[in-house]
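Omission of a single protein chain aside, the complex is shown with its protein chains in their original locations.
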Amino acid sequence: MKTRVLGLVAFLTVATTTVIGLLVVPADLNQGDAQRIMYPHVASAWLAYLSFGVTAVAGIGWLWKRDLRMDSVALAGAEIGVMFTFFAIWGGMMWGRPIWGVFWQWEDPRLTTTALLLALYVGYLLLRRLTDDPERRATRAAIVGVVAAVDIPIVHFSVEWWRGLHQTATIASPDRVLDPAAPGIFVLTLLGTVGAFTLTWGYLMIRRYQLAQLSLAREETARLDLLMSVRSAEVAR
Amino acid sequence: MSAPIIEARIALAIARKDAVAELRGRHATVSTLFFAAIVLLLFGFALGPDSARLADAAPGLLWLAVVFAGVLAVNRLHLLETDDGALEQLALYPVPRRAIYAGKALGGVAVMLVLGLVVLGAVGVLFAVDIGSAWAPLLATVVLGAIGIGAVGTFYAAVTVRLRAREVMLPLLMLPVLAPLLLGAVKATAAALAGDPFGELGAWLQLLAAFDVIMIVAGAATYGYLLEDG
Partner (left out) sequence: MDVPSFAPFASSMPQTIYVSPRSLGAPDTRPPSVDTTDLSRLFAGSPALAGVSLRIEAGRTVALLGPNGAGKTTLLRILATAIRPSYGTARVDGLDLDRDAGAVRARVSYLSHATGLYDDLTARENLEFAAVMLATPDVATRVRRALDDVGLANRADDRVREFSAGMRKRLAMGRILLGNASLVLLDEPYAALDADGMSLVDQLLSAWHEVGVSVVIASHTTDRLDQYLDGRVTLGRGLVATVSGDGVNSTQPSLIRNARRPAAQPIR
């Protein structure tokens, strides 16, 4: 019941911030309407990384506590995360095209790091798919998730250095609007969108977790049924 | 004998065992080297014949060849343990898992080192690049790169050892993680060859070193979990 309320609230806040972001907030002086993409783009990116962090931490939780619920959290994080990662990249490309003139800019550390994040997520999910036994799956996934999570900051730094050492003044940084001197209305809209998206994320995570748990429970019931029937048959002899 | 020394003995015994078996039986190293050479040739066809362009691209081509051949090499190394259930037996010895990882990784790094040095030489010849002038930083780059690929590769080889579709999964998992190493190694190589005009060589080498340390620690800490069957 509480989850439904969360879902409703999330939906409403997303709707509200969408309206505000598209219609109420003024367009950026320099970038025009294209700048509006920033709101969902930044929100998606934040959630993409948050999800990965959750997946990694939940994986450690599994290795430590051997509780399959942790693995369900990790799975939820990975699936929801890959979705938001995709949105973030898509948004980044759509935003970049009018600003940079191209869909992709290698020297933007966030875009390239997020692309790599997508690759890591996909590898993680494929790996999960290839293992049937729940515990082996959880262990393999946890380990891969942790190493991937550790890799992300390294990637980010390396791409930043990559850019920093090749000072090209022609890159108009899309996030000038994020500097502290920006008008309050932009910042508020951004925060509102991030908040709305985060609520949505929370709702989706809970639902996906519940689905994963149901699936596990069903598997477990089947296994126990089988064991108990074999045992009863033998005892009845 | 203190614990670290025992672990080192075990790791060295594993590495030595791998080296002996590899030298005697598999010839995987040789075929991997040939593969790398062919890759370089293909690069030449794809990007040539303008030698200036090739010389410019040389650092990238070098490390791409090393990374791709490295995936093959790492794959072959873990196949060493498929002899009649050898990996399961290895997991049954009462030795710390870290030590097993260290031993297997040592083997991986050694192979990558040979690979890196040979490819470096080949690139010098094929793409008209003067490696002699900057041999020291180039050597450092190859060493650090070899350690990184070896450590990461050993780790993911263990992850995929009993997986369906492992030929695809190994590179699919390994390569994204190696992205920063690739970036750093290429940049360091380029800087070294150009005489380090911006003074960035040190920073890239540090990045490589940091990558290596982090990945080795992560691999050693988790290898034990990978050896347990379900």
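Letters A and B mark the chains in the order given here, with residues in each chain numbered from 1 onward.
Simple rule for what comes next: a residue touches a chain if its C-beta (ideal position, glycine included) is under 8 Å from a C-beta of that chain, and two chains touch if they have at least 3 such contacts.
Predicted, not measured: the structure shown is a model, and the values here were computed from it.
Across the entire complex, the residue among B:L92, B:A128 or B:V168 in touch with the chain not shown is B:L92.
When the omitted chain is restored, the residue from B:D130, B:E167 or B:E228 that touches it is B:E228. When the missing chain is restored to the complex, the residue among A:L63, A:A115, A:V159 or A:L204 that touches it is A:L63. Interface with the hidden chain, as seen from chain B, comprises residues 6, 9-10, 13, 17, 20-21, 24-26, 80, 83-86, 88-97, 224, 228-230. Residues 63-67, 132, 135, 222-224, 226-228, 230-232, 234-235 are the ones on chain A that touch the missing chain.
Rule of thumb we're sticking to: only the chains that are shown with their structure count from here on.
Chain B has its Cα centroid 31 Å from the Cα centroid of chain A. The residues of chain A lying in touch with chain B in their complex are 63, 116, 119-120, 122-123, 126-127, 130-131, 133, 135-136, 139-140, 142-144, 146-148, 150-151, 154-155, 157-159, 161-162, 165. Within the complex formed with chain A, the residues of chain B that make contact are 155, 159, 163-165, 169, 172-173, 175-177, 179-180, 183-184, 187, 198, 200, 203-204, 207, 210-211, 214-215, 218-219, 222, 225-226, 228-230.
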